[in-house]
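Report on one structure; see the data block that follows.
All protein chains of the complex are present and in place, except for one that has been dropped.
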Amino acid sequence: MSAHNIEIALAVAAVALLGLDAFVPTLKRDIIPKLSIGLVGLALLAMFFAKGDTPAYLASYYRIDSIAMFYKVFALVATLAALIIAREADPVIAHFTGTEGPSTRIAEFYILPLIVCVGLMWMASAQDLISVFVPLELVTVTFYVLVAFARRSAVSLEAGVKYLILGALSTGILVYGIAWIYGATGSMTFAGIAKAVGAASTSKSALIVGAALLLAGLGFKVAAAPFHVWVPDVYQGAPTPVTAFLSVGSKAGAFIVLTRAVQALTATGSQISGEVQTTLLWSGVITILFGSLAAITQTQIKRLLGYSSISHAGFILLALAAGDSARFGISSEGVVAFYLATYLPMTMLGFLLLAVLRSQGVAEELSQLQGLSKRSPGMAFALAVAFASLAGLPLTAGFIGKMLVFLAAVDKGWYGAVGLAVVGAAAGFYYYFRPILAAYSAGKPEDTALRWSLPAKATAAVLVLAIVTLGVYPKALQSALKQNIVLTSAGK
Amino acid sequence: MITLNHYLVVAAMLFAIGLAGVVARRNILTIYMCLEMMLSAANLTLVAFSRFHLHDGLPDYHAQALVFFTITVAAAEVAVGLAIIVALYRARQSVDVTTVTKLQG
Amino acid sequence: MPAPLFYLLAFITLGFGLLVVLARNPVASALSLVMCFSGLAALFVTLDAYLIGTIQVLVYAGAVMVLFLFIIMLLDIKEEEKKGQRLTAVVGGMILAAVLTLQLTSMAGSFPLAKTKLDDKPLDISAASTAAKDKNHPLHSMQMIRKDLDAGKLPDTALMGQTLFDQYPLHLQMMGLLLLVGTVGVVVLSRRDTAKEESKGA
Partner (left out) sequence: MNYELTAKVLLLLPLFSALTILLLHKLLREASVYVSLGSAIICLICSVRLLLSPPSGDSMEGMLLPFLNLPGLKADFGYILDKQAIGMMFIVTFIGFLVHLYSTAYMKEDDARPRFFGALSLFMFSMTGIVLSSHFVMMFVFWELVGLSSYLLIGHWFKKPEAADAANKAFMTNRIGDFGFMIGILCVWALSFVGTISDKPTTTHALAAPEQLLATKMANSPTAVTTEGADYTGDIRFSTLATTYPKSSSSSIPGWLLTLAALGIFMGAVGKSAQVPLHVWLPDAMEGPTPVSALIHAATMVAAGVYMLVRAQVVIAASPLAMDVIAWTGGITALLAALMAVQQNDIKRILAYSTLSQLGYMVMSVGLHAGEAGMFHLYTHAFFKALLFLGAGAVIYACHHEQDIWKMGGLKDKTPMTFVTFAIGTLALMGMPFMSGFFSKEEILLAAKHECWGLLTIGVITAFLTSFYMTRCVVVTFFGKARGEGANHAHEAPMVMLVPLMLLAAFSILSGYGPVAEKLKALKPHGPHGDGAGLVMGLSIGVFVLGALAGLKLYWGKDKDPLNIPLFANRFYIDQIYAMIVKIFQDRLAWIVTAMDTIFADGLAARLPTAVACRVGRTARSLQSGQLQGYGFVFGAGLILAIYLMTR
């Protein structure tokens, strides 16, 4: 079985589930969520037996290589985690959609993520700009619906409107960018672009316009400064599972596209590789600084995670800008992939805890965390692990990711950029530890113990384990995936 | 005589007008129209380039395929977008963006 | 193509585009946009993209704009009040537009291909007809298209269909999925509150 069949099967399954929901009104409320989670789990399982070869009839725009396989698995894992978080957040969502009754259900909330997953999986293999555009829009449009899903909540609607307008704006910019790149190179495929960027006949000025527009359009999706402004608002307003999915899934999908686009634009001999690098570098540094500094005075935890997501995007951009480092044997796509792999468990864990806490009536404010260690030691510990890893504490996954980025930047001799990134990381040490301190400070006496469901507990345990494993033994990722992509040669 | 440049300039101006509208207008529906305008400007650029990158004497239909997809996406986007705007109007009786500022900081 | 025609179409497109932004009444904006898109469709046709031009009229100027007008009427949206208008936003928008236009046009000017005249680069259908005789050419087995090409006609719609169905079948499927998501999304977002209904009924 070839890997692309899995995404086709997933798309068919999503449509079938929608049909099931529409035509079988007597279905129990939790059947669709369970089916949905089961299907994604099945797809994930199938992925490990999938063959990594590209079918010939797709070869002109679709390729399954090791990096594509990595992002496909990544998309499935992120979807699975988002669905599990969605189950935890179910009561809250139901409250804001007016579907609390036992005879009602919110099946779409569990089916639309499958469609997003299909889009993300396809994006990982896309080899030309049309094949990038179509799944990217599939993902974006689905997210418009998901962000505004809790339509009786004012903030969810507001987030939906903001995401919609700015998302459509970025779509316009992206298409315009694609048009200019096509105009300059005469080609839509990455291979064709890579060939043309070095040719003397290609106009540099047209390339630059195209590259700037393309980077801006994709910069919106990955939350690169200055196209990050939507992130805190939308992350705070969207339902927690959607925020988690948006910050991990959508971001990873955009990063694989950005990686391939940057690779094509900076191919050997390219006229504009210096310009692209500088832009990415500046954007990355500003993104890190903005994300970290703005988070310092933040007390809303979901918003804090939004700013955190911005600053992490900055680190990944820095890795992209730095490119491959022969000296350290790390490739830029490997660092990006590894950083995202470390980013997934810690972010997902943070949002999972938020969803569990929210369903227990704990609001997303820092002060509400006080006394958490007494109310639920397990949750407090998981929270501490997640935030310590987000901060980049040694022995956690976050540390290794940041370190690889610094390594790549140091190899380029960008000490100023590294210095500024370190300032961002140090600020992170300050604001990420505030939730931990709050969780371990004394609470009010009337606080009761908190409970969490078995699936949530098990998921949290798996994520904690992943964070620690990646932090202590980063090679584990490589051997688990059997793909030689994560730390190209560092892992050898 | 008309050159490719003429088309590009028209598209660029249309794009810029759209952007100005997005920034300056307060009615979300008008903003959305301006966004559609920007998307159309991009389409014009694509079509113009496809006409000038001839393949065997024919326009490059790959670029036109992208235009086709863009228009489809825009249609779907408009449907979802208008649904969100209607939901917003139901909740607030207004489509003025300057009132949509609960999330900030 | 005669230059005055192009300038007329460009004037219609840009002028009505500007009106979309300037008109305070949303209905006027929407109607201006219809005109703007019609001008744009005509520009597409001058570029030999007949199908795209048609779609632009049918989908955009037709369906989409009707949807807009419908929503404007449904919600009974009033004119924007003048005094609430923010000067900073207006000035900011104008500055952005001016600078961006300046940048993009100067870039387009320094682009060699851009200086090619439309009439200097005519469609060469006989070349396409010769090329299609090659066995490996994607159009080789397309009898209808080849017949038109041999007759010196441009089978625009057929070529577009050939490209879409031959080259991008999976993309079309995904577009279907996207439209399905759009439908589901609209249903989800504008569904009546069932819980409320139930409680009313009870």
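Labels for the chains are A, B and C, by order of writing; each one numbers its residues from 1.
Here is the rule we go by: a contact is a pair of C-beta atoms (placed from the backbone, for glycine too) under 8 Å apart; a residue touches a chain by one contact, two chains touch by 3 or more.
Please read these numbers as outputs of a predicted model, since none were measured by experiment.
Seen in the complete assembly, the chain not on display touches A, B, C.
The residue touching the chain not shown here, chosen from A:T240, A:Q277 or A:T342, is A:Q277.
If you put the hidden chain back, the residue from A:A16, A:I296, A:A363 or A:L465 that touches it is A:I296.
Screening A:I115, A:A150, A:I173 or A:A438 against the full complex identifies A:I173 as the residue touching the chain left out. Residue positions on chain A in contact with the hidden chain: 161-162, 165-166, 169-170, 173, 205, 208-209, 211-213, 215-216, 219-220, 225-227, 229-230, 232-233, 263, 266, 268-269, 272-279, 281-283, 285, 290, 293-298, 323-331, 393-395, 400, 403, 406-407, 410-419, 422-423, 425-427, 429-430, 433, 472, 474, 487-490, 492, in rising order.
Those residues of chain C that touch the chain absent from the view are 86, 89, 92-93, 96, 99-100, 103, 107. For chain B, the residues in touch with the chain missing from this view are 19, 22-26, 31, 97-98, 100-105.
One rule holds in what follows: only the chains that are shown with their structure count from here on.
Arrangement of the chains shown, judged by which pairs touch: all-to-all, with no pair of chains left without contact. A centroid comparison over C-alpha atoms places A as the chain most distant from chain B.
Between chain A and chain C the centroid-to-centroid distance comes to 31 Å (mean Cα coordinates, whole Å). Centroid to centroid, with C-alpha atoms defining each point, chain B and chain C lie 8 Å apart. Computed centre separation for the pair chain A/chain B is 26 angstrom, with centres defined by C-alpha atoms.
Contact with two or more other chains is made by residues 104, 108, 111, 113-114, 167-168, 171, 175, 178, 181-182, 185, 189 of chain C.
For chain A, the set of residues that touch two or more other chains comprises 130, 134, 137, 141, 144-145, 148, 151-152, 183. Against chain B, the residues of chain C that register as touching in their complex are 1, 3, 6, 10, 13-14, 17-18, 20-21, 26, 29-30, 33, 36-37, 40, 43-44, 47-49, 51-52, 55-56, 59-60, 63-64, 67-68, 71-72, 74-75, 77, 80, 84-86, 89-90, 92-94, 96-98, 100-101, 104-105, 108-109, 111, 113-119, 121, 123-128, 131-132, 137, 154, 159-160, 162-164, 167-168, 171, 175, 178-179, 181-183, 185-186, 189-190. Contact residues of chain B toward chain A in the complex are 8, 15, 18-19, 22, 28, 31-32, 35, 38-39, 41-43, 45-46, 48-50, 52-53, 60, 62-63, 65-66, 69-70, 73, 76-77, 80-81, 84-85, 87-88, 91-92, 97, 100, 102-105.
Across the complex, chain B meets chain C through its residues 1-10, 12-27, 29-30, 32-34, 36-37, 40, 43-44, 47-48, 50-52, 54, 56-59, 61-62, 64-65, 67-69, 71-80, 82-87, 89, 95-96, 98.
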